[in-house]
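Only one protein chain is missing from this complex, and each of the others stays in its spot.
Chains: A, B and C, in written order; residue numbering restarts at 1 for each.
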Amino acid sequence: MHLDQSILSLIVFTPLVGAVVLALLPDRGKLQPAAALIVTLLTFLFTLHLPAHWHSIPAGTYNFELDRVWIASPNIHYHVGVDGLSMWLLVLSGLLAPLGVLASWNAIASRRKLFYTLFLLQQVSMLGVFVSLDLFLYYAFWEMALVPMTILIATFGRTDNRRRAALKYFLYAFIPSALLLVGMLWIYNGTHTFDVPTLTYLAATHQIPGSAQALWLASLAFLIAFAVKVPVFPLHGWLSEGIQEAPTAAVMVLAGKLGLYSILRFSFGIFPEQSHRIAPLMIALGAIGIVYGALLAYLQNDLKKLAAYSTLGHLSFITLGIFTFTAMGVDGGMYQILNHGISGGALFLLMGLLYERYGTYDMRALGGLAKVLPWIVTMFVITALSNVGLPMLNSFVGEFLILAGSMRTAFSAHAVLWCVIATTGVILSAAYLLSMIQRVFYGALGTRSREVQPIDLNLREHVTLWPLMILFLAMGIGSTYWMRSLHPLATAYSSAADVPPLKNPIVHVEAETYVPVNGGQR
Amino acid sequence: MNPNYLWLIPVLPFAGFLINGTLGRKLARPAVAGIALLFTAIPALLVAWLWSTMLSTGALTMSVTSRSWITVPGFHVNFAFAVDHLTLIMLAVVTGVGFLIHIYSAGYMAHEEGYWRFFAYLNLFMFFMLVLVLAANFLLLFVGWEGVGLASYLLIGFYFTKDSAANAGKKAFVVNRIGDFGFLLAMFLIIAHFGSLSFGDVFAAVNAHPAWQGGFLTAIALLLLVGAAGKSAQLPLYVWLPDAMEGPTPVSALIHAATMVTAGVYMVCRTHVIFDRSPLALSVVAIIGAATAIFAATIGMVQHDIKRVLAYSTVSQLGYMFLGCGVAAYSAAVFHLMTHAFFKALLFLAAGSVIHALSGEQDMRLMGGLKKRIPVTYWTMTAGVIAIAGIPPLAGFFSKDEILYRTFAFEANPMLGKLLWAVGLLTAGLTSFYMFRLWYKTFAGEERFDEAHLGQAHAVVHADEHPAGHDEGQDTSHQGHHGVHESPWIMLAPLCILALLSIIGGWIGIPQALGGSNHFEHFLDPVFAATTHAENAVNADQVSHSMELVLAAVSVLVALIGWFVARIFYLKKPGTLGARFGNSALYKLVANKYWVDEAYDATIVQPTVIGSRILLWGFVENVLVNGSGFVSAAITRLFASVTRKMQSGNIRSYAGWLAVGAAIILIAMTASALHIH
Amino acid sequence: MALALFIIFGVLCVAGALNLLFQRHPINSALSLVVVMMALAVIYWTLGAEFLAAAQVIVYSGAIMVLFTFVIMLLNAGEEERTTGSKAAYFVGIPGVAGIIALLTYIFLHEKAALGYARLGGSLDTATSNISEISRVLFTDLLLPFEVTSILILVAILGAVVLARREQ
Partner (left out) sequence: MVPIAYYLILAAVLFSIGIGSFLIKRNIITIFMSIELMLNAVNLTFVAFAHQWKLIHGQIFVFFVMVVAAAEAAVGLAIIIAIFRTRQTLNVDNINLMKN
């Protein structure tokens, strides 16, 4: 079999083999993290094959496809393949995994075997979700993602509240998943296929049997399951506690990617009209979520809680963007998924570093660290700026496109209002992130920061953080490199909707050359 | 000059930032300063080359476009720079003044901890500021716009161990973000209406449709104005600038006087095509400008901190520039922008020199009589004070007078024009008053400082500014730093150059009425042609040169009155004014800056915070969001309490249930099968 | 003739099974199970499954039941104690069982004609013998599963050893 066909399976199952190997290796010294690092790096290496051998493809088709019958009846296939979005999500997950292992190097001091085995299993399921083109296969990975994460939170949580947080996470994710399963089976009952490209085609040509009411309910079943996983305001009840408890490596992949990807691939793909129908609500929830997340983040004294609400705010941006169904909004939203992965990931990594040193996330006990930890503060400020959406850094491109798209969307009667509300997010996010920087790093030394001998970044931590810092800048300046493979999907979703023509057709001038008015008449 | 060299102008300071930012900690101080200066000097030379190229070839524009920055289907933004005459002036101001201030900083900051950090930030600022002025589209302009805000944040918070500095930095960034909010919305509207962010595309589209008046263009213009007001510290967003004085003085000179804060003016001028179509927006610009000018001037009159006086003066002068923009006298506004850059940078640097001489003392009540002690600083500052007061033939007179004259002659709305002119004139008098007040209190009269204990009141600051151990072999003039001392020449040289510029800088814009030929305005004609030609044609007919002369005489008179009042109260009879008005309500109102900060805090910040704490956190988050979780958990538990009885743990009971289940399924299947038959 | 064989051995089966149910000593139950299995072997034979009939005797009666007997004797299992077990087993399970049996009987009798009849002796309408047919399929088409079962048995043996080993 040619490598291009087997590469996706290789990517997904390398961590699985790794997990088995780790389970067999003894839990001695740094053997487990070292082995996990090798496995995750290998996986990352494999994911890099994808952009290197990428072929430009139209929407609805996939690269690196492999389709084998898995179970003949019911008609379930092992069908994997990636388009631009899932390719970059694979690369992103591939990148975050070794960083997560490095971040856990010392942070996880006991039961390493359990931790890294679960971590790799989590990785398998996440990668599996991104490559699956068969609903059933997808669902298997989707549900599988739940278990290792729940155990990770329940076992390696920070406080005594970890069981409760894990249970909450599990219930929040699991119950809507049951709805998803019902929806899936209903679809299968009508179409006798789980194949996503086929279903997308059927949906686009209105061939999915069922009454409008039934399709609407099925689309809701899908959307609710995904929206909880994102999470979309107000379904974020699990997020705060989950983020507080989960160890750094797990929290980096806890929210966002899976749910948003699923909305884009399945909700939009299989239920285009129903998604358009619910778009006004989702746009409103997105805009409200942005402001809500930012305001609550401002109130927090605990770094992790702050990060949790900040995450809610950032994910709401993406929700807003993709539900505008404009090329700008969807493109920006997809790009922002990647950006949030690295910006949010970096923020959690840095908070984890502080916790390793100071044993607290309480900002009231920290303070004045800038003087003693110059490298950490530099990284923290850069990361905060990336999260704030400073131009030239990654998040700006995504947020700008999302907001610009939200102004133009045809799917909300009050698009301008929601756009204005969402844009206040840029003020509020600056307010809470800079307050955080100030409280942790500036001013006089806090109670806790006085007690502990300051240790700046060591080599391992430098290695962990620098790739992200470089990506901030690279993704801020060279966004076209990433976005060109996202365009087909964005075009597909936006052209499906009726985008109004420009209100004022532009007079074409030679692009980007600034010609002064009446120039030359001196 | 090859247009591709334009890239070098901003990129070089960025390289300086990267080098100093990553390696600076390990480099010697001269090396750090050398790198920073080198990477500022080369762009300055490049700008000079650019000037000579464009003047010699007569080219009106030069532009360069790189690959795409953001592309989505149906919309794209490139990295593109464009230079026209407006940009040339801005470039000259930014690189020239910027370079001088870099030199000054090398001396001023010599003893500071974090020397490398300071220069890295300064270079970063240069990078963003140059991107801002070179940008050929709104988005790249916004990059510079946000970037200078960032640099400003970092530099204001340079002494981050001081809470006040950290707060000021945060305040500056957040208030700027409010402005950016408007700017962003303006860009979204532009995208929605024009589908492009390129200046060329947008302005051409506007010019091609003379029918577009007001309407969405007003909305765009007003939103842009929000952005400009944030950046240029206009009402109601001026509050961050006075606090920004927490930063080192060179920063105040460069960022908060000469360059960054004028970005709003530059932006309004750059987008004048849009503003021209909206008389309403223009009037708002003018009103805000005039209001800010007089508002800040009144506060400036009663401040005691030398840098704060200058800060309010900056806000006030920026108000003048907005006033100029608002009456469509863009070239006058840019003219004032340039002269203001010279004399305000000079004033700040001189103030820095004074502060340096007094080892960190900023309170004017503890100064006085410094004329003899620091003569170079005294003379250069004098030039600056006269320039800002608007007394000919120094630079400030010409530019300010031009704005006032054009306001008076404002064609579109003569009543408003006259009113704003009166306000502007009053402000001119106030400006003259508070600047001479500053001058007298600092340099004249008796010495009110305690030379033996200089700097002790600022021990905290000093711990940061002057780290223990002067064993680094600095130049000798710093050794006697406990007495009043003149600054080293590395600081005085920029002062002298700027003083010279403050004196002669206005001569390039002498209006025809005064026998000049107004080179400056003609130089900018290609940029503002559409507006100024029309206006000029009308003005030339309606307002004669004699009228212009009369107005100039009036404004000089007002400035002189301001001077004499200050002379009476601060030189001849010091203390009398304070004795009479010190306890009046009006004085308290002004001295407390009209309680604007407190009002904002009480009406916006606190309600938001308290509202979110009670309503969002207390109710929505913990009752609705988490509550729904509890409710569903309770329901689950209810069902569970029933079903758990079946989980007896007895294998045989499980088997029993299994059998029942199987039987039920079998029966159901059979029933349906038989039913079908 | 065939019907007679079926009735004799069918009754033997049911009787053995009921005996298993009613005997209270496990060894008696085990022996009655042997009876059931032997009878079943004959019934297999009547259905033309000669190989399975032999395997039934060898594997079940010969191996598995011997193992059971050994364990019973090893553990010295006595008579069943009378304990009150699960009520659910009696009050829910027994009616369930009765339901299943009644239902299945009804269905099978209902579909009697459709199910057809068994002919004694050669059954599969093939020239080859039953054993060679089984071996052909087993060693060609189903070779892999067949080999996998050997691994299964190996694992089972290892598992049994591990489980039954006395804790150190």
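Here is the rule we go by: a contact is a pair of C-beta atoms (placed from the backbone, for glycine too) under 8 Å apart; a residue touches a chain by one contact, two chains touch by 3 or more.
On a predicted model such as this, the values are computed, not experimentally measured, just so you know.
In the full complex, the chain left out of view touches B, C. In the complete complex, the residue from B:A219, B:A529, B:A633 or B:A655 that touches the missing chain is B:A655.
Remark: the residues of chain C touching the chain excluded from display are 2-3, 6, 10, 13-14, 17-18, 20-21, 26, 29-30, 33, 36-37, 40, 43-44, 46-49, 51-52, 55-56, 59-60, 63-64, 67-68, 71-72, 74-75, 77, 80-81, 83-86, 89-90, 93-94, 96-98, 100-101, 104-105, 108-109, 111-112, 115-119, 123-125, 130, 133-134, 137-138, 142, 145, 149, 152-153, 155-157, 159-164, 166. Where chain B meets the missing chain, the touching residues are 647-652, 655-656, 659.
Just so we're on the same page, only the chains that are shown with their structure count from here on.
Taking each chain's centre as the average of its CA atoms, chain A and chain C sit 55 Å apart.
One simple way to say how far apart two chains are is to compare their mean CA positions; for chain B and chain C this gives 91 Å. Chain A and chain B, compared by their mean Cα positions, are separated by 36 Å.
The multi-chain contact residues of chain B, meaning those touching 2 or more other chains, do not exist; every residue touches at most one other chain. Within chain A, contacts with two or more other chains are made by no residue at all. The touching residues of chain A, when paired with chain B in their complex, are 168, 171-172, 175, 234, 236-238, 292, 295-296, 298-299, 327-328, 331-332, 368, 370-371, 374, 381, 385, 390-392, 397, 400-401, 403-404, 406-408, 419-420, 423-424, 426-427, 430-431, 434-435, 438, 441-444, 477, 479-480, 483-484, 487, 490-491, 494, 502-504, 506-522.
Against chain C, the residues of chain B that register as touching in their complex are 646, 648, 650, 652-653, 655-657, 659-663, 666-667, 670. For chain B in complex with chain A, the residues that touch the partner chain are 25, 60-61, 63, 65, 67-75, 78, 80, 82, 84, 136-137, 139, 142-143, 146-147, 150, 153-154, 157, 160-163, 166-167, 169-170, 173-174, 177-178, 180-181, 184-185, 187-189, 191-196, 198-201, 203-205, 207-209, 212, 216, 273, 522, 525-527, 529-530, 533, 608-609, 612-613, 616-617, 620-621, 624-626, 628-629, 632-633, 636.
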